[in-house]
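Taken from a larger complex, these chains appear in their original positions, while the remainder are omitted.
Read from first to last, the chains carry the letters A, B and C; within each, the first residue is number 1.
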Amino acid sequence: MARVLVDVMLKPEILDPQGKAVESALGRLGLAGVTSVRQGKSFALEIDGEVDDARLAQIHELAGSLLSNPVIEDYVIREVTA
Amino acid sequence: MSPLTPARKPDTVADAIAEPDTEQPYAELGLKPDEYVRIREILGRRPTSAELAMYSVMWSEHCSYKSSKVHLRQFGDKKPETDVLLVGIGENAGVVDIGAGWAVTFKVESHNHPSYVEPYQGAATGIGGIVRDILSMGARPVAVMDPLRFGAADHPDTRRVLPGVVAGIGGYGNCLGLPNIGGEVVFDASYQGNPLVNALCIGTMRHEDIHLASAKGVGNLVILYGAKTGGDGIGGVSVLASETFDEGGPTKRPAVQVGDPFMEKLLIECTLEVLHAGLVEGIQDLGGAGISCATSELASNGEGGMHVRLDAVPLRDATLTPEEILMSESQERMCAVVTPEKVEAFLAICRKWDVTADVIGEVTDSGRLVIEWHGEVIVDVPPRTVAHDGPVYDRPLARPEWQDALQAATADTLPRPTTAVELRDTVLTLVGSPNLASKTWITSQYDRYVLGNTVLAQPEDAGMVRVDEESGLGVAVSTDCNGRFAKLDPYNGAKLALAESYRNVAATGAAPLAVTNCLNFGSPEDPAVMWQFSQAVTGLADGCLELGIPVTGGNVSFYNQTGDVAILPTPVVGVLGVIDDVALRTPMAFTTEGDVVLVLGETRDELSGSEWAHVVHGHLGGLPPTVDLGAERALAELLVEASRASLVTAAHDVSDAGIAQALVEMAMRADVGARVDLPVGADPFVFLLSESTARAVVTVAPARLAELELRAAAHGVPVTRIGAVTAAGDDLQVQGAWGESLAWTLAELHATADATLPALFG
Amino acid sequence: MRIGVVTFPGSLDDRDAARAIRIAGGEAVELWHGDADLHGVDAVVLPGGFSYGDYLRCGAIARFAPVMGPLVDAATGGLPVLGICNGFQVLCESHLLPGALVRNDHLHFVCRDQRLRIESTGTAWTSSYAEGQEIVVPLKNGEGGYVADDATIDLLEAEGRVVARYLGVNPNGSRRDIAGITNARGNVVGLMPHPEHAVEALTGPTTDGLGFFTSILKGLVEA
């Protein structure tokens, strides 16, 4: 029983309207000094059995195709816990 | 990143003079050697890297129309006598007078290649771009439409592209608060590596609110407002739309542009408020070629000069080079020319809407567009040479050698159904085929109600919106193109697209008034494609002259091909019609039991290029149906007259899959059946499935039948009584097919028509 | 009778709500998100749309707009408030109504003519309907799935605070087909479908939506 956390973030050069909206809202609500907010997605996968290298390679493959859109997003596999 | 030197120190005009022999990456920027030489001639020196950036995007096919200009001239040369055109070709969009002091502007543009690279954002920013074009005329955008073409419905990549494109159009348009009132969805293998995403927007305004893109008044200030400029889409549209994709997909992948529909909504409200407050001398949207396009077009359309401080442009990414800032296609930006004393009021309104706005320059009469970067001059050019005097190519054209063989291989020899049972199954097969099946899976993702003026929307023949809530004055728009017809005969194919769009508008009761178009073709460097293009433009120009409706604007999209295989030539034609009172519109549904069902127009044995040949036999050959614009005009006049007199209870144009499909759609619309008796002597198959033009199916109350027949005779429109509307829930019956009768239950028609798209994409 | 319609940045159906109020015989008053003043209106409509782009969560940012301060106080004090679609989401985010609205279960935006049953005529906005009356009005949303914990929903049902329910298809996965709810007092109503788009035969599927606006006007006259 393993747990895999994948974070997906817009590439730095890509406009992030959501982050922008949150940024100005935080400002209006009195949080001073916020210079940038980027909003991303996270996926928590529960997987039966253990995640060996083959499995991990497969997950990387899918994180780079299904979970993220390589044209505008980057992903990182933040955590793999047995 | 762009191949431009991201040097800290910019390449100044002084440098260009001091170091004349510096190697320049003009080829990487898509400029041909002779084009580079011309730039050097114009300037009398080598261009700075910033100047090179501007010329390269503005002289790209997409922005300069270098391959199409010589042909597009015909739209002007053959313009019919008309007094409805308030603003013609050449501005961001044409403007049409619809009476009572109201004006309408409409235009269709392509976003084909970006939508293949990133379907959601490509399609979304396509909507955003055309909406800004309409806004920049001073109009309030009131509706959008989306003519779409995809590869084979069951191809895996269509499953990637279509849902993304639809979600993008909905995601952007819905958030913007613009009703989607129509469009097209066509599947054909030729679009596999090159889907077509065209977007049309309609805007309305009072005559006095019309604005133009010109920088008038020396000393007036140039204000850039809207989103900050980022590194996205550098050379995006212009470069991407100006090259062919290879088998492997796009060769260049410029950073994709991401749309911010919320910002665009603020931009709309903010822009209309500054315009109505009388604060604006000239206005221009930023689309393809971004600041390069806006500054050079504004300058050359005005006093002829402009001085810009590029470092005053608010940036999202501080590391951008001046070249990148000039080329960036960041979305949701506009440029306005404002007299100095009104600047504060202008900025105040921008603050109210939370829209960033900065003065970036001023209008001069120097005849030069001068751009500074932190005090150093990096651009000093005659603006016309950038905006309007780009290269013009009269490219070689040649009728493809396969054209004769294609036209010789008619559909006449294809096996046809010969029994009632076969005919029944054939019709059912067509009803469920992707091109004819219900598009609800797509259109239910679009808001058609917002703004509260939508009178007709998909699946009606044309979208119709109310313009004046008091008088009921409204407009209807339809877009159409049968690419298979255009392949068989590009000249008549373009006329057929015009005829169908014109007929669809008239069917709703609106009088056709003006035309826009989006000409989607393969590579202009292929003489066969160039021949198709010139034929189509000539056909469309001739057709508009015959019908007496002017072309008001449009867009050309070339390089729509994979490797050296071009898409079907696809001249999408949009027709706009006006109706004095939308309450008199004619919907398409059967409603009233006992109403007489009539066919207007003449049915001939015309099945080459038909939906039947395509779906049942996978066949494309022969000549398309004959075009008779005189008959189209007579039919349209009759349909408009009938709606004015509330004479018909329903009308539906006959096109793909003929009368059979028309009857099926009229029955399914409100779930009311009909009983049809095939005319004696008519071949059942030909009568039901031929795609002869200039036809419509209408229903009329028995009491008014004689009146309709009289008016039809007056217009010389043949009328055939074929049956009567039956009760809600009844079958659609056809009698007299080789002595037998056939019927389809509404349930089975729905089951067949409604299942196809969800099964493929749900 | 003066009924305010709040415009947030990104509000879209505000003009349509105002039109519906006028057709019902009331006076529509524009209220601006940045103006912390209700200008003495007798009732308020929070219209549909994508306030602040509906980025983050629908209604999450609008909830903090200056106008919401006085509005929340007034609503707690009994001022009739109708939140339509995005307005419903704002009311939930402001905790004037329980529960929340989440992404449609099928993950698509959906625009359709929706059959509804009016479950409660005891509110300020539904009094001119008949108990159990079936109506058809447009529905258009991407995040219209109503959710709340069982206890909350049971309470809503028990107290007759489910105002409208979807009939036929459940278009967004709302729990127990809930299309609209009200607060304990019955003055604040949240509704996912759009009655303001069913007030003219020419532009709507029906005129069934008019009842929401005639209800409030009738109520105000009698009050």
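One rule holds in what follows: a contact is a pair of C-beta atoms (placed from the backbone, for glycine too) under 8 Å apart; a residue touches a chain by one contact, two chains touch by 3 or more.
Given the structure is predicted, the values throughout are model-derived calculations rather than measurements.
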Check your understanding: How many of each chain type make up the complete complex?
Key -> A x2, B x1, C x1
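Here is the rule we go by: only the chains that are shown with their structure count from here on.
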Revision key, fill the gap. Rounded to the nearest Å, the gap separating the Cα centres of chain B and chain C is 36
Review point. So which bits of chain C are touching at least two other chains?
Key: 52-53, 55
Check your understanding: For chain B, which residues are shared contacts with two or more other chains?
Key -> 260, 262-263, 354
Review point. Where on chain A is chain C touching in the complex?
Key: 17-18, 20-22, 25, 28-29, 39
Practice item. Could you please specify the touching residues of chain C with respect to chain A in the complex? Key: 52-53, 55-56, 61, 64
Check your understanding: Which chain C residues qualify as touching chain B in the complex?
Key -> 9-10, 12-13, 15-16, 19, 48-50, 52-55, 108-112, 138, 140, 142, 194, 196-197, 200, 202-204
